[in-house]
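Please find one structure pasted underneath; my questions will follow.
Here the complex is missing a single protein chain, while all its other protein chains stay put.
Order of writing sets the chain letters: A and B. Residues in each chain are counted from 1.
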Amino acid sequence: MEAPIVSSYIVMAGALAVLLNSAAVVVYVERRVAAFIQNRVGPNRVGPFGLFQPLADVIKLIFKEDVTPIYGNRTLHTLAPMFPVITALITVAVIPFGDGLFITNINVGVLFILAVTSLGVYGVTMAGWASNSKYSLLGGLRAAAQMLSYELPLGMAIASVVLFAASLSMVDIVNSQLYWWHVFVNPIGAIIFIIAAFAEANRTPFDLVEAEQELVGGFHTEYSSMKFGMFFLAEYMHVVIGSMLITTFFFGGYHLPFAGYYAHLLPEAGTWLKAMLDIAVFLGKTGFFVFLFIWVRWTIPRFKYTQLMSLGWSKLLPLSILNFAVIAFILMLIHG
Amino acid sequence: MEILNDLMNYLPAAIVAIGGLVVMMQDGYKVKSRTIYSTTMIFLGLALVVATHDLFFAERSELFSGMALSGGTAAYGTFIVVFGAFFTVILTHDYLIGVKHNFPQVYPLLMFCTVGMITLATANDLVTVFVGLETMSICLYALAGIIRDKRLGVESALKYFIMGAFSTGFFLYGIALLYGATGYTRLEEIGAFTDGGLIYWGGVSLLMVGFFFKVSAVPFHMWTPDVYTGSPTTIAAFMATAAKTATFVALVLVLERALPFAAEQLVGTFSVIAIMTMILGNVVALVQDNVKRMLAYSSIAHVGYLFVGLAAGTVEAYSAVLFYLLAYTFMNVGAFGVIAYYEKNHDVHFNNVESYSGLGYQQPIMAVLLSIFLFSLAGIPISAGFNAKLLVFAAAVDAGLIALVVIGVLASAASAYYYLRVMVYLYMREPKEVVTLIQPKLVYSVSLVLLAGLTLYFGVMVGDVMSMLNSFFAVSEAATAAAP
Partner (left out) sequence: MFEQYLPIIVLIGIAVTLALVLMLISRLIGPHRPNAPKLRPYESGMDPVGDAKERYSVSFYMVAMEFIVFDLEIVFIYPWAVRYQELGFGTFWAVMVFLSILTLGLFYTLKKESKSFEMTKTK
């Protein structure tokens, strides 16, 4: 068991580097894409093509004053921004990036993902509660209600994936997509999962948590300096993590489409080359979904709160349960 | 398929459960209250027919890989519970219309409650007992406060809920300790265990505390008067009869199958609790002016008589306890039914005994029915209540508990005072204010007459029922003897 342990720490270092840098990259990409969609120029002053803009932002945030509002709960106010950052960082522990390239392969990987993502709601709620501000409180409560509501369809969609893999290990789930990606055999589940992932990341069209026009900044109205920076960082890390999860659960992870049918026809690649290819395929898909997140944000308007709740409870949840039941029945007929 | 076979043997519960879901959805989709009531009656009627059939013809067997029982005591408990629910629904419908709080949620809640009671009465595993008890209790908490714009109702629901949740903790901890001591939750497997250590006795005591609370034995009775007074009257009848029956059947099963060893040791405890319960229930009932509160204390007193049977601990005593529950269901649903009738003609707080002055000459049939039920509750001969008490006390005398029986008989004699006091007011006092009573609905009076008829019938004919009840335990004794 010595070798995998060493490799897992190498992967961990790589994954953390990718994740932290990707947040910066995604911030930059978001602003450039937003500018492109709105026919503007976007950041172009700091460095070539404005590439150092995120770095400048971080430096600026570090040098700002850290304010805790009077009568706010100082402990919770300080603790709150750490939650989303920590949960985003530890989610990568079970995501496989390539054949044998994972930090760890526990047999309850799916449960780990569910447990960790549901921790994210604490940060937002605590931030809202500890700020002693009406905007923050309402934003935090809305966030809690929204994230709880969309966790259920998310969970049911993952359950329908588990039916195919008959395992809770993330590696087994990826390998069950060697021939057919789950998006082809379970399209409804994939759509539900993508929608729910958007809602869990609090991204448009589900960003009522920080709806500027009604709630100023929502739960982080009273946050400044790097505390705000951590919420900001976590939001973009959650976008990346969400994309990774969509890729892993429904778009074959590091597998090319229908790879099982033609993989043996291809020339044998060396260990390093294969690892590189796997990672490239995985990151390529992830990149596409990150782009989708941004694209949607600058294209689709925000929901009203009633619309959001009724979509989650009266449409997505029954649909996901029905989807699960139908898939289970068909699979029982095939295998049973 | 085995599961289908099990479901066929568990049909009353399945029917009531499906009925509950149907009625619930009807309520959700705003079907008329009248239709919801009819649907409830159809499903409960069907369940009653099946339960009656099971009572006479069902094979005794274990269902769902030993989690539940069918036939025998299980069928008997199911029958009483479904019977009680059926009449409660009839009375509740009229009562709630009368007091202008006709919430359709009552019907699904009553049916889910019934499912919980059936689960409890048919349990063969401590886990099943717990699930049934909680299903029943949670529905009862909601039912107690169903008239939510009256302060008393909300108070009673909250009291019931907080105390009930507290006692559930005892109950569950008792199960956990018993599991720790014996390694089983199945009743007969715990019963094979006779080496009492500290954990075993801790488990037994906590389990018994949970049961004592649910059946409101002194000193765990404090919630009963307030809850019964605040709840809608017919729901109070349901709590006092069906809920108590289900819990007592489970208690008898647990004592007889799981803890025969402990039951022998606990005779003293049961006797003390029986004495306290009988004395306190009867003495406090003597001074109650509110008729509902009086009946609540009288129900505590009746739990005392039932505990005399449990203390005796013989097969005859257990059978007598089961018969007592049947008789008690008839007469108590009836008594609460008549009180509900008086109440709905005036308002929810119309149950002071003085306001009953002279009501005996208006609508004489209702007054006569109330008198029959109260005579039976007091244990006056040619009524089911008399026979029930006689059988329980006789079994206790056979078991050598003479002192206990003497106290029981004295307490029972004292109880005649407060039951007869109501009749004195009904017939011998001049009315202070003129209260006009409207003619009761035909179905209302017919069901009360039926209950009164059954009360009188079982005042004469008990032999068949008793031999049937004895056979339940006789077979299980034989089965235990056959399987060494």
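Rule of thumb we're sticking to: a residue touches a chain if its C-beta (ideal position, glycine included) is under 8 Å from a C-beta of that chain, and two chains touch if they have at least 3 such contacts.
This structure is a prediction, so every number in the text was calculated from the model and none was measured.
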Among the chains presented, those that the missing one touches: A, B
Chain not shown: contacting residue from B:Met25, B:Val49 or B:Ala403: B:Met25
Candidates A:Ala34, A:Ile86, A:Ala259 or A:Leu292 - the one touching the absent chain: A:Ile86
Contacting the left-out chain in the complete assembly, out of A:Met226, A:Leu277 or A:Val296: A:Met226
Of A:Leu101, A:Ala127, A:Ala159 or A:Val174, the one touching the omitted chain in the full complex: A:Ala159
Given A:Ser131, A:Ser176, A:Asn202 or A:Thr247, the one touching the chain that is not displayed: A:Ser131
Missing-chain contacts mapped onto chain A: 1, 5, 8-9, 12, 16, 61-72, 78, 81-82, 85-86, 89-90, 92-93, 103-106, 110-112, 131-138, 141-142, 144-145, 148-149, 151-152, 155-156, 159, 162-163, 166-168, 216, 221-222, 225-227, 229-230, 233, 305-306, 309-310, 313-314, 317-318, 321, 324-325, 328-329, 331-332, 335-336
Interface residues of chain B (partner: the chain not displayed): 1-3, 21, 24-25, 27-30
